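A single protein chain has been omitted from the complex, and every remaining protein chain is retained in its original position.
Chain IDs A, B and C follow the sequence of writing; residue 1 opens each chain.
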Amino acid sequence: MEQVYRLTISCPDRVGIVAKVGGFLSSHGGWIVEANHYADPVSGWFFMRHCIKASSLPFGLEEFKEKFAPIAEEFQMDWQVSDSAQAKKIILMASKESHCLSDLLHRVHSKELFCDIPCVISNHDDLRSMVEWHGIPFFHVPMVRSDDADEHAANKQEHFDRVNSIIAEHKADSIVLARYMQILPAEICQQYAGQVINIHHSFLPSFAGAKPYHQAAERGVKLIGATCHYVTEELDAGPIIDQDVMRISHRDTIEDTVRLGKDVEKRVLSRGVRSHVEDRVLLHGNKTIVF
Amino acid sequence: MEQVYRLTISCPDRVGIVAKVGGFLSSHGGWIVEANHYADPVSGWFFMRHCIKASSLPFGLEEFKEKFAPIAEEFQMDWQVSDSAQAKKIILMASKESHCLSDLLHRVHSKELFCDIPCVISNHDDLRSMVEWHGIPFFHVPMVRSDDADEHAANKQEHFDRVNSIIAEHKADSIVLARYMQILPAEICQQYAGQVINIHHSFLPSFAGAKPYHQAAERGVKLIGATCHYVTEELDAGPIIDQDVMRISHRDTIEDTVRLGKDVEKRVLSRGVRSHVEDRVLLHGNKTIVF
Amino acid sequence: MEQVYRLTISCPDRVGIVAKVGGFLSSHGGWIVEANHYADPVSGWFFMRHCIKASSLPFGLEEFKEKFAPIAEEFQMDWQVSDSAQAKKIILMASKESHCLSDLLHRVHSKELFCDIPCVISNHDDLRSMVEWHGIPFFHVPMVRSDDADEHAANKQEHFDRVNSIIAEHKADSIVLARYMQILPAEICQQYAGQVINIHHSFLPSFAGAKPYHQAAERGVKLIGATCHYVTEELDAGPIIDQDVMRISHRDTIEDTVRLGKDVEKRVLSRGVRSHVEDRVLLHGNKTIVF
Partner (left out) sequence: MEQVYRLTISCPDRVGIVAKVGGFLSSHGGWIVEANHYADPVSGWFFMRHCIKASSLPFGLEEFKEKFAPIAEEFQMDWQVSDSAQAKKIILMASKESHCLSDLLHRVHSKELFCDIPCVISNHDDLRSMVEWHGIPFFHVPMVRSDDADEHAANKQEHFDRVNSIIAEHKADSIVLARYMQILPAEICQQYAGQVINIHHSFLPSFAGAKPYHQAAERGVKLIGATCHYVTEELDAGPIIDQDVMRISHRDTIEDTVRLGKDVEKRVLSRGVRSHVEDRVLLHGNKTIVF
């Protein structure tokens, strides 16, 4: 893959944005290899993503930022530019279920997905060996349940303090909850807004919360699904990045459904993570533009 | 298509049902051309559907029923047997939107779907010409809205009295709401339980009720869907026969979504109606077995 | 739908195309509501499609063309610009099967698909009434088979001479073969290159030629498909616009497969026609870019 700079922009729509950005790039010899635009007719907002060959520009990322800043200001752009050669640091969090974690680790290991996994954090020790085989540090941070509400809250606090310090220590760009099964506290959701990706095992907004496959069986649906979304304070209600479904029938027991659903979860999560890693996801309120 | 008798059975599961039914059929020379079974491990209930060549049996439908009755009693069966050569009478109800109605009419007209449409009932007159071209009577039964609650209730009562009498007059086996857009009164739901099919333009249980595509756009989902279900008193909560979805993206406006959704609605409704017409749908509480 | 001008361009890729086109549009106040780009890394070719609000420009289509011509020349562009308010004239050709024709007619009739159908041509008279109900002229141009090879060739010539003159007379922009089932002569393929759309009832390149569903059954495939493509002289080998498939099983007879396939054919053909009508399809050798 050739090294590119990825420029993503969102701003109020008006005449001349494309011309201005195109003119800026072309005046410096910038070769555009991929370009996407979207103008939302309802909100009047404009979204754009360009990939420019790094080798075609006479300067690096820092100078790009300096030179582009005046245009960004003129058009009140919310923008960023990143270097495709710099791997994003993504911490994976898991619990006992291995399918999503194993799938992501294999994709990174086989160079199908370009990112750096500085470590994996889990509240259970079950998946240590799988993670360590990949040469990735594994942190077991237990979450001790207690019948005493105060003690439980204290355990939870302790768990997330430790999680938080591991994240900070590894300077993670993003966090992927690969079936982590715990609800993140509001502080982490806020601190890493738009950077924490979750996979929920239903076609949201149907069957939010616990045991979605049991809820699905109860309702007698003919398709099951999975949803990859950014985590916000409200449970299972953040901006959706990707979704998919698969057909089931009356013959499928809950166990079958759970098993079949794993394939949908893996597929949707890995697609969502790829889009995130390649800076293809732009936030627009509680929705996403996925270029 | 060769003429067959369709025998559908549901009963408590136990050893010997298959043998007993198979023995009965074979003792009369009955040639089974299609057979489906399902034993629900949770409820301990058993479901079965057989298609038997009519020409292989020495008797007709009435004698079949008489001869089979003792077995049915022994196994406490909920059962029926129907003749594939006898077209079901299905009344279609529509409003202004033509896509589902046009699709069903074309399928019947081109002999792709075998049933008899004695008439179409609509609260608007828009689709009269389309229906009459097919040689099918069209009843325009207006539903006059009123700001006065009592008057509105009276209008509604009048509308459904008329609808009810048309249904009775035509001796319909089933009713298909092809985007009828009115909520059926409880009496009709009860009287025709398991015989009224609706198409809802969302992937239920997401977005029940009004304007599901608007709800979907609001939530930012990446797939839209449609659900074909039996109508019960509780709105959009009856047993689901079939569902399907299609992918949308941020580029699709509400208008695009409404248009794209029409294709899913048509597909799901026609599949559901076909299953119903061929006696492939067995009810199991609020769920369906679709053979 | 707001009136827009659709500008489509293909040319050798180089730095500055986006800037130049963007600059041209913005200098005249042109408001871009949709933009798509694609640079093919293998051939080094660049493709672009812009929709510009007609009301934002101070001139009409003719002046647009004049003013844009120098840029087009500079970049050696193959280009066109069209007005979304001007309906394309599309002649439909059919045979005896009604599903694709009925589907397209309904979409145009219900304003789901924006185009003008000046007439329908068929080698059989079966679908006349359906077409005429839509207020569209129907031309029955028989194609008389003969065992005598010379006579057959003469009949064929006569058939296509008549077809050709009807097309010319109605000044059609494009022709859609909605299961027309005859092979167009080379002259028509050449004369209307990139303007004749066919639906083939298989997932090409599998099962080109006659009786694709029978070929599929013979091979025991688990999915059947349909392909919408531009017609070229080589049978079923033209540039593919869209394809889709559906799952079948051993239970489906050839008759079932033919019936199920109709839904795929309708879906794929209508999607392909829509893309064509909206100038979303750009040709690239024997492939298509579909924006």
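In this text, contacts are C-beta pairs under 8 Å (C-beta built on N, C-alpha and C of every residue); 3 or more make two chains touch, one makes a residue touch a chain.
Model, not experiment: these values are computed from the prediction.
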Worksheet item: Considering the full assembly, with which of the depicted chains is the omitted chain in contact?
Response: A, B, C
Discussion item. In the whole complex, not just what's shown, which of B:35, B:61, B:141 or B:283 touches the removed chain?
Written reply: B:35
Practice prompt. Could you list which residues of chain B touch the chain missing from the display?
Written response: 15-16, 18-23, 25-27, 29-37, 39, 41, 56
Item to complete: Spell out the interface residues on chain A facing the chain that's missing from view.
Response: 34, 98-99, 102-103, 106, 110, 112, 129, 133, 251, 255, 259, 262-263, 267
Worksheet entry | Residue numbers in chain C that touch the chain omitted from display | 38, 40-42, 203-207, 219-223, 225, 239-245, 249-251, 253, 284, 286-290
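Basically, only the chains that are shown with their structure count from here on.
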Practice prompt. Taking each chain's centre as the mean of its C-alpha atoms, give the chain farthest from chain B.
Written response: A
Discussion item. Interface check for copies chain A and chain B. Shared numbers divided by all numbers used: above half gives same, below half gives different; which is it?
Written reply: same
Worksheet item: Cα centroid separation between chain A and chain B, in whole Å?
Response: 41
Worksheet item: Which residues of chain C are in contact with two or more other chains?
Response: 34
